[in-house]
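The structure under discussion appears below in the form of structure tokens.
Shown here: the complex without one of its protein chains, the others still in place.
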Amino acid sequence: MSDKQSAAVFKAMDQFKIELPSWGFADTGTRFGKFFQDAAASTPEEKFHDAGLVHKLTGACPTVAVHVLWDFPADRTPADIAKIARKNGVKIGAINPNVFQDQAYKLGSFCSPDPKARKMALDHTLDSVAIAKETGSKLISMWLADGTNYPGQDNILRRKHDLEAAFKKIHKAMASNQTLLVEYKPFEPAFYHTDIADWGMAYLLAKAAGPRAKVLVDTGHHLQGTNIEHIVAVLLDEGMLGGFHFNDRKYADDDLTLSSIDPYAVFRIFDQILQHQFDTGKKTDIAYMVDQSHNLKPKLEAMVQTVEEAQKLYAKAALVDRKALAQAQKKGDIVGAERILRNAYETDVRHLLADWRLEKNLPAEPLEELRSSGIIARLGKERAAARKTRGESQSGSFA
Amino acid sequence: MSDKQSAAVFKAMDQFKIELPSWGFADTGTRFGKFFQDAAASTPEEKFHDAGLVHKLTGACPTVAVHVLWDFPADRTPADIAKIARKNGVKIGAINPNVFQDQAYKLGSFCSPDPKARKMALDHTLDSVAIAKETGSKLISMWLADGTNYPGQDNILRRKHDLEAAFKKIHKAMASNQTLLVEYKPFEPAFYHTDIADWGMAYLLAKAAGPRAKVLVDTGHHLQGTNIEHIVAVLLDEGMLGGFHFNDRKYADDDLTLSSIDPYAVFRIFDQILQHQFDTGKKTDIAYMVDQSHNLKPKLEAMVQTVEEAQKLYAKAALVDRKALAQAQKKGDIVGAERILRNAYETDVRHLLADWRLEKNLPAEPLEELRSSGIIARLGKERAAARKTRGESQSGSFA
Amino acid sequence: MSDKQSAAVFKAMDQFKIELPSWGFADTGTRFGKFFQDAAASTPEEKFHDAGLVHKLTGACPTVAVHVLWDFPADRTPADIAKIARKNGVKIGAINPNVFQDQAYKLGSFCSPDPKARKMALDHTLDSVAIAKETGSKLISMWLADGTNYPGQDNILRRKHDLEAAFKKIHKAMASNQTLLVEYKPFEPAFYHTDIADWGMAYLLAKAAGPRAKVLVDTGHHLQGTNIEHIVAVLLDEGMLGGFHFNDRKYADDDLTLSSIDPYAVFRIFDQILQHQFDTGKKTDIAYMVDQSHNLKPKLEAMVQTVEEAQKLYAKAALVDRKALAQAQKKGDIVGAERILRNAYETDVRHLLADWRLEKNLPAEPLEELRSSGIIARLGKERAAARKTRGESQSGSFA
Partner (left out) sequence: MSDKQSAAVFKAMDQFKIELPSWGFADTGTRFGKFFQDAAASTPEEKFHDAGLVHKLTGACPTVAVHVLWDFPADRTPADIAKIARKNGVKIGAINPNVFQDQAYKLGSFCSPDPKARKMALDHTLDSVAIAKETGSKLISMWLADGTNYPGQDNILRRKHDLEAAFKKIHKAMASNQTLLVEYKPFEPAFYHTDIADWGMAYLLAKAAGPRAKVLVDTGHHLQGTNIEHIVAVLLDEGMLGGFHFNDRKYADDDLTLSSIDPYAVFRIFDQILQHQFDTGKKTDIAYMVDQSHNLKPKLEAMVQTVEEAQKLYAKAALVDRKALAQAQKKGDIVGAERILRNAYETDVRHLLADWRLEKNLPAEPLEELRSSGIIARLGKERAAARKTRGESQSGSFA
């Protein structure tokens, strides 16, 4: 590899940051049950500890996304939580309101036929905006479970209008440096229609909300076959790409760890972003976030592995020879253009990333470091004991 | 409609029985949470009461499928449970072992790399076979959640061999009048590979198990686009169709109520079954069962609606003019053959089914009867009060 | 059925018109070969004859969509073609430029990296706009095959920009009473990325083109699972639904005849349109068009069958009790609301449509009339003889 290429990778690694979700350290599961891990985090302290540890190991995760309902218990102020974050060397990232879990949301939140549910969702989200302001967070990240399960169940356009009205109010309540991220998903938990089903609907809703609303792309929230990097390119071109929730999937919203099923697809997303940067000379502000439900992998291992994977694939994308690519494309040299992309993808960047880490005083192989450290076993013991002390049981199997 | 056609429908209705699942009356949900219903059944008494009520209203549901883990609490004997069923006018149907919920099954049941988990699954299933004998049930219905989430996680063929060995033992333990039903599913809760992923794998496993093992088709357990009626025809021809779990879906295993998304597809399944009967002159013994997770619809309403839908579509399939169809097919008259099928499908059989019901002293419109009866509201009050008395709360939202 | 309901259906039938494609009467096939029909139409005279016959039988197809490349041979003027149409009792409908067939379009048309190809596509389309003006057509219907087959093959956003520039020019060239319909398709013949891949991209392109550009929904141009009626509702709400290409599919863009695979899905599309009309009190101007490739069914039979199917499903949608539906939706009565929809769908409207046809002096059963008339056999003989006279062979198998 040439020095120029090495330098490009180092520069890319210096820039690339990816946000971790606090809920990624807690027990999760499927509708068929949860499998528990002793070392899973339960309290805000534990979650930020774990996020801080991942940042210490990788140097790439300075912020932590939080879920208002789960991370801001009644007995703590937002300032308390922000303090815990700081203590662990990280900051509060995106604020995620939760408008799907309460029994009131059975028929939807902002889209419910029940005005009380709609008001409850709005109030909670406005509270979340306030928390964002208090904790210095610039991102309000909205994912709705709203939708219907049966044809005829509800009036689709009445729902759309109520949704737009609510998002306008939320947007109005935000500070001028805050961004509203609008996430879409084709199905689950709604199985007939989902109110924000695809990027087009998220785009329209963001446009209706106001100028500081953008679209959030969750890589697992697409129908089979969707060309995600194409959507990414279009949103970049329209100035409407706000950020990503990264994970991988083979079937539906499987929430597996990033790149575990299709690494080339993740590479192609990063490639479109760096191509846009190359073509426009501008760097778009994109919130890269992890959102996975690795319910079998050990939480901390899964997270460090994920960050390593993201770094490798971003580094490979930084290796694409964009001038040569443009020439091959112009000539219609399909095989030549493809090979330029593949040459970057097939380059083994592991040693290079190790060098970059050593330069930054980070462990050369973060996952190996974690696995050989005995930390997870220790945390498992401590947290199992602490849960016992608190009288908590890990339960939640579905029956 | 001709008298001959009416008679065909009446005869079809006399024969068509569909089994209800005990768990279909209890609260269910998605991985994002459960929404509770006051009238949801919790105890065996409540579940069999509800199943009995559906049978009283429809005359089509004499048996109830049970889940060993959920329906045979430690403080009751199988005989107790069978007695509760009889008291409510129904019988115990298929016995469903549960080998997915215990923490021991994190990496699989019969396929786990851990021999202890494999033994636990086998022991539980052999216990279930014993329960089946005690309760007079002729069906052991096996659905496994076994699979892996990540490439490389486990050795696929080691798993296959352990699975085959276990099923041989289970088959050996069964009585000579019992049938082992082998269910398949492409994904969820496993997201990389599922050990019994499709009908072909279920077929091979059933063949390996022994002559009394057959394949069970869950209509929601297929990849998008699968032609289910084709699989049904092939299994019928091979003498390997054991039964169905009916539900509907638009995306994945959505578990919506039967025919709510694609009624013509359900009709085509019934059509293949009646076509096979017509062509061979023999009636295959098929276990029709409902398996849905109607977590928003009121449980009892959903179940009665489901039975009505199944009856309507089965009745329509009984109206197909099979002699005329054979002639059109032989001539290669595509439009003519298709129209014969569609003429049956488009016929409105609702009045005819009402007539049949009145003849059987059943309410002409079971769902209307239920909805106007006030039963659900009454049960809701009683059961909410009973749960309070027992000190139970309806909880289970995922966090 | 009440008199009011019958009247609603009659009124719906009076209003419902569906355009036939001239190419729907010609031989078509798959990439594996074409199967020929003696009665297939080759010349403009034959195509308009057949379209006119379908209109005579059904009274529902006053216009015919034309393909510029195939229907305007060098030796005829647009006025000639319009005259042939009139002679057969129909008018020229949507004008479809063809920018995918010429060897120049190997790498795309408006999106090609080759400026000559882009210019050729634009020139042809501007010619098509001129033809539209000459023939009195108000619709320019654009489907592009543009896309790439391999990652890296071309610069996605360069293509987007060239596409937008071209559509602005086309829009500018149109008369003020003409509409530009922008069709989307996820894949085929491009298999990596398609430049107008989904409704969102079609929407953006139409907005970029100008105020008289709308989105065209081809029912077969969606990924598996897409909720098409939801897209239809959103486009209606945004004032951006221009029209439909109707067909059915089970897998990809199978181009089967309308409703042959999933009639309930087509009903739900009509339902959203009539719901929007009910809610707004306004009737949106929508171009309903057939676009199928029924390469096995006899062409004329397939077309008459298609029109009958469309009428039946539109009539059923007109039967939905929208006031009762709104009440059930407001109460969150899922089962009740669904049943209102299903009651309409399950109603057998065949006799009612026969009555409407008799009132209009049309054959009560158009398809039966056609099949028993011997017309197709006669046309087959005549056209086979004519082809012989012209020295043409029906060929085109792929090798």
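Letters A, B and C name the chains as they come in the text, with residue numbers starting at 1 for each one.
The rule is short, and it goes like this: contacts are C-beta pairs under 8 Å (C-beta built on N, C-alpha and C of every residue); 3 or more make two chains touch, one makes a residue touch a chain.
No experiment lies behind these values; they were computed from the predicted model shown.
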| item | value |
| --- | --- |
| Option from B:P73, B:G136 or B:G200 whose C-beta touches the chain left out | B:G200 |
| Candidates B:R31, B:R268, B:K316 or B:R357 - the one touching the absent chain | B:R268 |
| Of B:A8, B:L126 or B:I334, the residue in touch with the unshown chain | B:I334 |
| Touch residues of subunit A, complete complex, unshown partner | 224-225, 227, 250-251, 260-265, 296-298, 301-302, 305, 312, 334-336, 338-339, 346-348, 350, 367, 371 |
| Interface with the undisplayed chain - residues on subunit B | 106-107, 113-114, 149-158, 160-161, 186-187, 192-194, 197-201, 203-204, 223-227, 229-230, 233-234, 236-238, 264, 268, 271-272, 275-276, 279, 325-326, 329-332, 334, 337-338, 340-342 |
| Subunit C, residues in touch with the chain not shown (by the definition above) | 26, 28-36, 69-70, 100-101, 103, 106-107, 145, 149-151, 186-189, 191-192, 224, 249-252, 254-257, 260-261, 293, 296-297, 396-399 |
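FYI, only the chains that are shown with their structure count from here on.
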| item | value |
| --- | --- |
| Distance from subunit C to subunit A - Cα centre to Cα centre, in angstrom | 40 |
| Chain centre separation (subunit A, subunit B; CA means) in Å | 37 |
| Residue numbers of subunit A (touch at least two other chains) | 106-107, 149-151, 186-187, 192, 224 |
